[in-house]
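So the structure is just underneath, and the comments pick up after that.
Here the complex is missing a single protein chain, while all its other protein chains stay put.
After this line comes chain A, so read on.
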């Protein structure tokens, strides 16, 4: 086993799948010789050739349409959208076409596609490079949406996504790419989609989070532990579909919940998690379920993002409101 960063684990997953299935194709802007602007595809073109790993012209809508066409020819495309803010360019292909393929053909045609894309804030990018737009995807029936928070999960979830016979949007948080390393097995392994991970057990409060906010939530749980609160942290990992079973079991145990997302309060998926909890477990609740999210502005200018982004302190503050209700 090797100590890998999340970006290395992603490259590793792509390598495993390129090796394992000759129908897997990896393509996008600058993914070939350059190995991707974040080096997610580093060395893959060299290893598997230009036929399997290739650069496209600069057009996200083109990449989307190409993806669908290749899927129709029996391939298993893994396109990269260079930054998820550019998803607007390809919304019709993703939401209007890809998500509907199986449905509108009465199950005759599927689309085994995995769209990979970096997203998320805190690294001072220019506009449209940091937005958390996962809510747009999660609200589109027909798409699965996966957001790993660790190198180990990233590899297992990406392999599962690629093997899934339906379209998956796989979102990689920019800040997590190189923020830490962990043991990642060299061989291929899968982590089932739609399964959350209880990162830390607790009895007083459940915190649900995904992406970079998992780590802020873990920090918050530690701070709260110092004040004698026992906090459970659940990494949702797949945000569409949600792992309702794990979410509800946790709430039934703790009776209190906070949902954390980096997206603006009006975006993301926190509202959905809150709705599911209140619909299914209202009688277990000792307090209202609250959200920690960014304010409802456009993603901020880099100079202000540190204040704008939710952090452990904000989570502690909201958690205390719920704990002392």
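As a working rule, a contact is a pair of C-beta atoms (placed from the backbone, for glycine too) under 8 Å apart; a residue touches a chain by one contact, two chains touch by 3 or more; residues count from 1.
Just so we're on the same page, contacts and distances are computed from a predicted model.
The listed options are "Carbohydrate ABC transporter ATP-binding protein (CUT1 family)", "Pyruvate dehydrogenase E1 component subunit alpha", "Oxidoreductase" or "L-serine dehydratase", and the UniProt record of the chain not shown names that protein "Pyruvate dehydrogenase E1 component subunit alpha". The omitted chain makes contact with just one of the residues A:12, A:29 or A:276: A:29.
Listed residues A:37, A:244 or A:287: the one in touch with the omitted chain is A:37. Listed for chain A, the residues touching the missing chain in the whole complex are 29-30, 32-35, 37, 55-59, 61-62, 85-86, 88-89, 124-129, 265-266, 295-298, 300-304, 307-308.
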